[in-house]
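With one protein chain held back, the other chains of the complex are shown just where they sit.
Labels for the chains are A, B and C, by order of writing; each one numbers its residues from 1.
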Amino acid sequence: MLSAPHLNYALLAPILIILGAALLGVLVEAFISKALRSRLQIGISLIAVIAAFIQLIRVRNLTSTSAAVGSVAIDGAGIYIQLIILALAFVGLLYIADTDNFTAQASAIPGSTEEASSIAAGSQQTEVFPLTLFAIAGMMLFPIATDLITLFVALEVLSLPLYLMSGLSRRRRLLSQEAALKYFLLGAFSSAFFLFGAAFLYGYSGSLSLNGIADGVHSSGANSVFLLIGIIFLSVGLLFKVGAVPFHSWTPDVYQGAPTPITGFMAACTKAAAFGAMLRIFYVGFNDVQWDWKPIISAIAVITMVFGAIAAIVQRDVKRTLAFSSITHAGFILIAVVALSKNGLAAALFYFISYGFATLGAFGIVTLVRDSSGEITDLNRWSGLGKRSPLVASAFSLFMLSFGGIPLTAGFIGKFSVFTASYESGNINLVVFGVLTSAVALFFYLKIVLMIFFGESRSDTLTVVIPSILTRVAISICVIVTILLGVYPSLIFNSLQTFATFLH
Amino acid sequence: MDIANYLYLSAALFTIGAVGVIVRRNAIVVFMCVELMLNAANLAFVTFSRLNGNLDGQVASFFTMVVAACEVVVGLAIIVTIFRSRRSASVDDASLLKR
Amino acid sequence: MKANNYLVYLIALPLFSAALLLLLGRIADKWGHLLATLVSASTFAIGAYEFFAMRSRSGVDRAITQHVIQWISVGTLKVDGALLLDQLSICFVLLITGVGTLIHIYSISYMEHDENRRRFFAYLNLFIAAMLLLVLADSYLSLYVGWEGVGLASYLLIGFWNQRPAYATAAKKAFVANRVGDVGLSLAIIIAFTQFGTVSFAGVKAGAPHASSAALTAIGAMLLLAAAGKSAQFPLQSWLGDAMAGPTPVSALIHAATMVTAGVYLITRSNFIFDASSTARLLVVIVGAITLLFGAIIGTAKDDIKKALAASTMSQIGYMILATGLGPIGYAFAILHLLTHGFFKAGMFLGAGSVMHGMDDEVNMRRYGGLAKFMPITAITFGFGYLAILGIPPFAGFYSKDKIIETAFNAGGNKGWILGGAALLGAAITAFYMTRVVVLTFIGAKRWDSMAHPHESPLLMWLPMAILAIGSVTSGFLLSSGSALVHWLQPIVNAGNVEGGKELMKPLTVSLLALGVVVIGAGAAIIKYRTVASEAPSNISIFTKAARKDLYQDSFNEAVLMRPGQGLTDTLVKTDHNLIDGAVRGVGWTLNTISSAARSIQNGYVRSYALIMVLGTLALVATVWLVTL
Partner (left out) sequence: MKNILTVLELLPLFGVIALWLTPKENTKLIKQTAVAASLLTLVESFIAVWNFDIKFKGFQLVESYNWISAFHIKYAVGVDAISLTLILLTTILVPIVFIAGWHESEDGRFSPKTFYVLMLVLETMMIGVFAATDVFLFYVIFEAMLIPVYFLIAGYGRGERAAAALKFLLYSLFGGLLMLAAVIGIYIISTNQGVGTFDVNELSKLTIDQSTQNWLFLGFFIAFAIKAPLWPFHTWLPGAAKSATAGTSTLLLGILDKVGTYGMIRFCLTLFPGATKTFAPWIITLAVISILYGAILAIGQKDINSMIAFTSISHFGFITLGIFALTSQGISGATFYMINHGFSTAALFLTAGWIVKRRGSSQIADLGGLQRVVPVLAWSFFIAGLSALALPGLSSFVSEFLVLIGSFSQYPVATIFATTGIVLAALYVLLVVQRALHGEVKSGNESMVDLNLREKLAIAPVIALLVFLGFYPKPVLHPLNVATSTVMSQIGVTDPIAKADK
């Protein structure tokens, strides 16, 4: 008699909790009154994330096994990435909880009476919460998926909500909608590449699972052209998600147009999820053909770092600058991918944390700097912010310094560990490029710091709003993490010693 | 008929889709081109399924169809919103975010 | 050698006094000069005591040392702060403290009306301390400390009235020219260390016989450079004339009697180097001969009494340097001339100061005339000095200068003729310009206007002049009778008791010859300057013009060193800004430009983004295709 497959629900529970909460959120949106809705949604989301986090902690020692009939791998790195994503998502949710950033009614035409009346009525739609939870679920699934179908599904589950969320901004809605459109079209375009690549990998190895592909590499005779096309096209899909050059074009536009809390959430969590999946695919699936893909990924790493750093120099919009900064960091993480070692994996994981929290912190501060028409993202108008609000300026500078990799911030340790891993694997050239790029990147990070503290303040309309408690907590968390991990990174590294492994 | 021809067809479809994305202005058409690319991948899956003698590829193509349907839902929502705002479905009009 | 615990006080007392006077400030204004003079006198007392004690000892026991501190000790380099008082240094100690004390006394009165008299005395004491350190040092490096110390004191004193820009410039010029010489001294010490592993006189002396001649020549040449800087010898002579910007007692003490003779001391002290290198000796005589003529020629055209005397000093030191280059026998004569010169030149400078004091600080001799009547003591003491420098027997210069001329002739061959001739010619010119000074100043018609009230200087000023005048008369005889000084210095220089070269002429012949040219020179001056205009004539020969312009020494320095130097500085300042910093800024500019270009790729059209992605993918495919081909 056929038995039902053993799915190992305990191990899948974190994802299921999030998905369940998302569905609950949909119901809340449909049935609960306006007054309660918002708070309830926040509560559900935060509790779900915390619960998922706890569940992950509980099962952390059951690692190195697979679940859902081998579709996902529950291994050290998988658990760790999921924990990172949840932690980052938690902070992201704290920003998103400030619903003032989101349009009251997404379907209303910008500037219409309909929109005005819904704002006046205080009727705030809160679909952003279930969407976020769906995205989180997709992000959690993406890096642990071990077969191409699951990967593709996870990719779409994480992407589709993000497309929508990008269009939800309350102010400058045209830009926001445009961002959503661009993100969606290009995202779908890249998905097609991903899928096409997946098809060829399947064609090459006859298997959809990463292990199967790895095995296929061993058995000679298969058509290696399929393999190469598969790797390239699959990589394009992944590189698009992480924002690597030349598949980065969407990043600045979407980062700028999307509501800032979403941008922060997206920048931090998507990067971790997409790189997590990429690490798994390359470490597990393509490990034995590394000589075929290492050169091109190395080249892309270099181009990405350099392009991101250089292009950021003349940017005048803070969100676009941060977008290019995220591109640069994608390049740095790619160095860790190319290292293809346990230390490389550990370095990448650490980097997710250091980069993620600094990014969330930076975007969090962007939400605070406003004038009457909303956020000010023109860097020129940030000039002299330090005088107006030293605390906010200091925090923002801290994040910039962390991005720049100044010692005693987490960003430095991240860079150090990435370079160390890369050097260890013999990719000394990448280290040199990384180091030189860091110098260029410092140029614009420090220019921002300079402008904030020592520029003359030009606009009188600029105000730094008093942040809500949740936002305050969120930024504080980012500050603390950035400093703490800069001073005592062993907090993370000690655990990475045991966790930075993939199940083969 | 040589099974490779299916792959050539798949590649051709994929290329046509990609070119379409690049050259067409109407957002709906662009989106349709993307769908064409997804279907090209589907064709490849099915072909390889045949080639490899297992059904995994066919299963994958079903998943793809479902996902594509979801994409349509989200995509059309976005395109319609932007059409309502701008009275235009041209992707070139949506180019405020730049530089 | 015997140890002694008192030597250090020779240096410590004036140093302490100088520091005290400077630190206390105005509080010490009332008694500062007295303290300084007292200290100076007490150093003379110590010096005199040590001199007699030394005389009472004999042989190697005469030299005494004191180990004060362990100064520098790194690796094999060990330099102790130790003092050495031997027959050579005691001469200098007595000269420095003796003349120094007299000049302190003189200055009490001379500087009476200067509000910064205390500071002046502090500087004088500082000078005494540094100069004593210079001559008491037992190693080149310790000597160097004194060497630069006197340079500092000289700088401070030349620039004493530094509110006048020209004086400040003169001070700076002196210091910088001295520093050029110091490069020589530094290098000499450094080479000596690499050769001998030590920088003490004793150590270098012991090692000298084993060193290569190239090394010895190098050390000798560098020492000569040092001497040239400090002693205003060619080619570093140009600062001395300007140094007359300092108060006149300073010119007497530092720029006539003591500091400027330090070069002679250095070469004499390093006799073991020069004895071993004929090339170095040759360089020395060349420099000496050129300078003695150079100075003399300049002296003929100077209207400023102090500058005329300064030129004379330069010339006389040229004689000394010449003597030191004439082999073992010459050193003692150099020192002999140095000592007698110390008396008569200091005396004459003080006389010049006295004249200026009486003439409202007028220095132009063309505005003097007939002053003997108004300041007889000054005229007489100056006259003694005058006779001494001319070498009229039995005045001091006769004993010392003739010896040098004689030894120069005896150098042998063409060298002897040339050097002897130069020395003799120098003597003639000396007679000419010194007579000119005396005639213009003390004799003839008065050329000063009615505003001036020439008068004799007070006791405190004429007393030192008188004492120095006595020295001008007697010192030559005393020091050379029975070759007293030569024997006294025997253990230090010319220990082998080397005789001079073959006598070219009998000493008497040389003396008569010298006397003859002196008479000619003096006579020419008397005839020419019987009457003189109070303004310098402008229709003058090219030679006079050259002499007035110091033989174009400053123009030369300006054209060859200063202007190219300024040009270099300006160029480098520009280069630094445009090229080196420009390169850095260029990097920034390039990044900005590339960045702007990168920015334009981001054109906002979704379709072009898609195109970039497709192109990127194609590039990847192409790359892989090429790589795996």
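By our rule, a residue touches a chain if its C-beta (ideal position, glycine included) is under 8 Å from a C-beta of that chain, and two chains touch if they have at least 3 such contacts.
Since we're looking at a predicted model, the values are computed, not measured.
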Result, missing-chain neighbours among shown chains, is A, C
Checked against the full complex, the residue among C:Pro14, C:Gly81, C:Gly369 or C:Gly385 that touches the missing chain is C:Gly81
Which is it among C:Asn162, C:Asn364, C:Thr544 or C:Thr623 that touches the chain not included here?
C:Asn162
In the whole complex, of A:Tyr95, A:Tyr255, A:Phe324 or A:Phe419, the residue touching the missing chain would be A:Phe419
Consider the whole complex, including the chain that is not shown, and state which of C:Tyr123, C:Trp147, C:Trp448 or C:Tyr529 touches that chain.
C:Trp147
Over the whole complex, note the residues of chain C touching the chain we left out.
22, 25, 69-77, 81, 141, 144-149, 152, 155, 159, 162-165, 168-169, 171-172, 175-176, 179-180, 182-183, 186-187, 189-191, 193-198, 207-208, 210-212, 215, 568-570, 572-573, 576, 580-581, 584
Need a quick check: the contact residues on chain A for the chain that isn't drawn.
346, 386-387, 390, 401, 404, 406-408, 412-413, 416-417, 419-420, 423-424, 428, 431-432, 435-436, 438-439, 442-443, 446-447, 450, 453-455, 488-490, 493-494, 496-497
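Operating definition for what follows: only the chains that are shown with their structure count from here on.
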Of A-B and A-C, whichever chain pair has more C-beta contact pairs
A-B
What chain lies farthest away from chain A once each centre is taken as the mean of the Cα atoms?
C
Using CA atom averages as chain centres, what separation in Å is found between chain A and chain B?
25
Please report how many Å separate the Cα centroid of chain A from that of chain C, as a whole number.
78
Multi-partner residues of chain C (at least 2 other chains)
599, 602, 604, 606, 610
Chain B residues counted as touching two or more neighbouring chains:
18, 21, 30, 91, 94-98
Residues of chain C that touch chain B when the two form their complex
599-600, 602-607, 610-611, 614
Mind listing the chain B positions that touch chain C in their complex?
18, 21-25, 30, 91-92, 94-99
Chain B to chain A touching residues, read off their complex
7, 10, 14, 17-18, 21, 27, 30-31, 34, 37-38, 40-42, 44-45, 47-49, 51-54, 56-57, 59-60, 63-64, 67, 70-71, 74-75, 77-79, 81-82, 84-86, 91, 94-98
